[in-house]
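In what follows, a structure is listed as structure tokens, so that the remarks can point back to it.
Presenting subunit A:
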Amino acid sequence: MSWISKTFTSSIGRKIIMSLSGLFLCTFLVVHLIGNLQLFKHDGGAAFNTYSHFMGTNPIIRTIEWGLVLGFGFHIYEALMLTRRNKAARGSQGYVSNHSEQNSEWTSRNMGILGTIILIFLIVHLYNFFWRARFAGDIPKMGGADPLTRDYDNLYMAVVDSFHIWWYVLLYVAAQISLGYHLWHGFRSGFQTLGLNHRKYTPAIKYIGYAFAVLVSAGFASMPLYFFLFTNAQGELAANASAVLQSVAAAF
Partner candidate 1 sequence: MQLDSKIPEGPLAEKWEKHKFNVKLVNPANKRKYDVIVVGTGLAGGAAAASLAELGYNVKAFTYHDSPRRAHSIAAQGGINAAKNYQNDGDSVFRLFYDTVKGGDYRAREANVYRLAQVSVNIIDQCVAQGVPFAREYGGLLANRSFGGAQVSRTFYARGQTGQQLLLGAYSALSRQIAYGKVKMYTRSEMLDVVIIDGQARGIVTRNLVTGEVETHSAHAVVLATGGYGNVFYLSTNAMYCNVTAAWRAHKKGAFFANPCFTQIHPTCIPVSGDYQSKLTLMSESLRNDGRVWVPKTVEMAERVRKGEIKPQDIAEDDRDYFLERKYPAFGNLVPRDVASRNAKMMCDEGRGVGSTGLAVYLDFSEIIKRTGADAVSQKYGNLFAMYEKITDEDPYKQPMRIYPAVHYTMGGLWVDYNLQTTVPGLYATGECNFSDHGANRLGASALMQGLADGYFVIPYTIGDYLAQTPPKPVNVDHPAFAEAKAGVQARTEQLLNIKGNRTPDDFHKILGHIMWEYCGMARTAEGLKYAKAEIQKLKKEFWSDVKVVGSGEEMNQALEKAGRVADFIELGELMVDDALNRNESCGGHFREEYQTPEGEALRDDENYAYVAAWEYQGENQPEKLNKEELTFENVKLTQRSYK
Partner candidate 2 sequence: MAGSNPNAKPMNLTLKVWRQPNRQAQGKIVDYQVKDISPDMSFLEMLDVLNEDLLRGGQDPVAFDHDCREGICGSCDLFINGRSHGPEKGTTTCQLHMRKFSDGDTITIEPWRASSFPVNKDLSVDRSAFDRIIQAGGYVSVNTGGAPDGNEIPIPKEISDRAFEAATCIGCGACVAACKNASAMLFVSAKVSQLALLPQGQVERKTRVENMVAQMDKEGFGACTNIGSCAAECPVGISLENIAILNREFLAAKASSNNLA
């Protein structure tokens, strides 16, 4: 075994891959979120579809996409390897009484469960949008007058349709809550694993991580909720939107 494979199959090496892939995926989340914010632009999906067409066809993005696949791949693979190692290390005889909740956070101990929920979501999500757009080709075209955009997939409508299915919205929101918790631990943990721990900066990293977790997960979750609650089947602001908004506000 070469020193490289030895390094990256060691316990710390695997952690480092987890950390690097995880932090890389964090940057993807930022890009994805910012791009998706165009869903909120009330232009019948023009901006969003242009954006998604660009993302789906630009050669640079398509190359980076492979990086993303590798990022997810490594993150998931290493998670499985580490879990297997760690389960073996713990041994077959567990504690009769274990109060780990008194010494650590729930989210830190349950990254695997959170990650699994996110993975299930990811499969559904990829099938629903990515697979259909890229491979199945069953997404209707935008149409319209503009010769530049009329052959673009109308991914916007696919989103709007999906976000009016209650169970889909539910899955989405649940997954975003999981993602939030996953990031709550994962963000700062990624820095710790890389050895980026310093008395001056670590507290800041910790709070940036918390803010990141909340913003990203709330940002993504707001999309299905917005379309489900406030828009009609065409993605236009529903007539009763303000009433719904008021009742939501009243609930708080």
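Quick note on selection: all candidates are chains of the complex that A comes from, given by their letters.
One rule holds in what follows: a residue touches a chain if its C-beta (ideal position, glycine included) is under 8 Å from a C-beta of that chain, and two chains touch if they have at least 3 such contacts; residues count from 1.
Quick caveat: nothing in here was measured; it's all calculated off a predicted structure.
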Response to the item:
Here the complex member from 1 or 2 that touches subunit A is candidate 2
Worksheet, complete the sentence: Listed in rising order, subunit A residues that touch candidate 2 in their complex are 2-3, 6-7, 10-16, 82, 85-86, 88-100, 102-105, 108-109, 111, 185, 188-189, 192-197, 199, 202
